[in-house]
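The complex appears here minus one protein chain, its other protein chains still in place.
Read from first to last, the chains carry the letters A, B and C; within each, the first residue is number 1.
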Amino acid sequence: MEREGVRMADEALFEFLHMEVISYIFKSLEKDDSDNGKCTAKLEGMGFRVGQGLVERFTRDIPRFKDELDIMKFVCKDFWAGIFKKQVDNLRTNHQGVYVLQDNRFRLLTQISAGKQYMEHAPKFLAFTCGLVRGALSNLGVNSIVTAEVSLLPACKFQVMMQRA
Amino acid sequence: MAVCVAVITKENYPLYISNIPAANELKFHYTVHTSLDVVEEKLSAVGKTASDLRELYLGLLYPTEDYKVYGYVANTKVKFVIVIDSSNTSFRDNEIRSMFRKLHTAYTDVMCNPFYTPGDPIRSKTFDNVISSMMMQVC
Amino acid sequence: MLRTESTKINLMRPLGQPALACAGYRWRENYYSHQRRGGYNIGVRIIEDFLARTNVGRCHDFRETADVISKNAFKLYLGVTPTVTNWSPAGDEFSLQLDSNPLAEFVELPDNHTGLSYSSLLCGVLRGALEMVQMAVDVRIVQDTLQGDLQTELRLRFLRRIEESMPAGEE
Partner (left out) sequence: MTVYNLYVFDRHGTCLYYGEWNRKNTTGISLKGEFKLMYGMLFSLKSFIKKLSPTDVKEGFLSYQTSKYKLHYYETPTGIKIVMNTDIAVGNVRDVLQRAYSTIYVDFVVRNPLCSLDEPIQSELFKQKIDAFVRGLPFFSARVT
């Protein structure tokens, strides 16, 4: 019970901090009237570094991965659950290095809307997570491009495209 | 305990290497470097054979006349090498294992320091302390 | 599937990093004020979350407030219970001492950032949260493990009670 409490707590803290970081970045860059792209790139970069660190910790006690699919399954299960308290709902792949992770109730969107309202704001709440996934994969030795797509909040799709050397 | 501890990136360049006595640096670098081939060899077998190499600890890489070289590779492909003096025969596999665990944990903490840039040589007092605790008690 | 064992630490990680990146490696003073402002904004919201989850009522005095901050708020959000100590004779000032600071758990300041007040975010959070419950409070860090001190110490000074203002247009 105690542990449960602690876990919940940090979750809220992460949520509020994530919120504030986004608002800070967008506010500070608005003044230079630069495009949103710069802000999302910055958030993505932050997520990348955090993902690198987190994945080191998350994979410390698990057996070595067999292959790429094994890694992706880990991202959808343990990694996602560790951060967002739930697993990815659906993982699809074309077996040519493209993976689509679908989360029907993405944690960072659930409080915002259940429908189309605020849709135009969704990208800024996904940038950090895109970076998180890319950073985690990169540290696991897989280079990728991660993008996100929303058609109805709070559901969300992350597309991971492996970049072969 | 250990006479040399090294942390090597997945691209095979060293992030950290510490050895005693310090004068033997070149020799240890060579030993660690040589061990990487064995590491690669062991890793490339993963998935091909049914052996239990899914464990992060790779065990004894190779013995030389003076030393025993042990290896461990994290899921993130960062490699840890520990060199033990051969004359120290009392060492058990479990002790080596727990040294690697300690090393890996310390490395994870370094990765979690926001001021550390992944891929940079490790400069951390906390990490140094962990390593020196593993290197002491030699004599 | 959840790895509860290490989750507490896991999630502290995303905290430290953006907090820092938030500062964008600006100058020290800038970092400090940004962290405080950012913290303030978090405080303003987190107090509502806190009240909703703990159902703690209004405090009667500053001593009760100190107790709630330490035993309820810090415990809930950071999993630690700082010691409330060093009360001023007038009872308007006290310290929160933390043996370990979860916010700085993995942090080691590099040589070119040695004076950085990494945890100033906390000051802002406390100030923002307390302001929402009608207490204007000054918060500063007087000891910091990252600066080589044995513990981290936050000093809270009660400035004044913020009276609820009459609604506009009323006499």
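By our rule, a residue touches a chain if its C-beta (ideal position, glycine included) is under 8 Å from a C-beta of that chain, and two chains touch if they have at least 3 such contacts.
Fair warning: this is a prediction, and the values are worked out from it, not measured in the lab.
Touched by the hidden chain within the whole complex are the displayed chains A, C.
Touching the missing chain, out of A:Phe65, A:Trp80, A:Phe106 or A:Phe125, is residue A:Phe125. Touching the missing chain, out of A:Ser28, A:Thr93 or A:Ser113, is residue A:Ser113.
Take chain C: the residues that touch the chain left off the picture are 44-45, 47-49, 51-53, 55-60, 132-134, 164-170. Contacts to the hidden chain, counted on chain A, fall at residues 12, 15-16, 19, 22-23, 111-115, 117-118, 121, 125.
Quick note on the criterion: only the chains that are shown with their structure count from here on.
Of all the chains shown, the one with its CA centroid nearest the global CA centroid is A. Of the two chain pairs examined here, A-C and A-B, the one linked by more C-beta pairs in contact is A-C. The geometric centre of chain A is 27 Å away from that of chain C, both derived from CA atoms.
Between chain A and chain B the centroid-to-centroid distance comes to 32 Å (mean Cα coordinates, whole Å).
Listed for chain B are residues 112, 114, each touching two or more other chains. Residue numbers of chain C whose C-beta contacts span two or more other chains: 13, 17, 19, 21. By the touch rule above, chain A contacts chain B in their complex via residues 49, 52-53, 55-57, 59-60, 62-67, 139-141.
Residues of chain B that touch chain C in their complex: 109-110, 112-116, 123-126. Residue ranges of chain C in contact with chain B, taken from their complex: 13, 16-17, 19-21, 105-110, 113.
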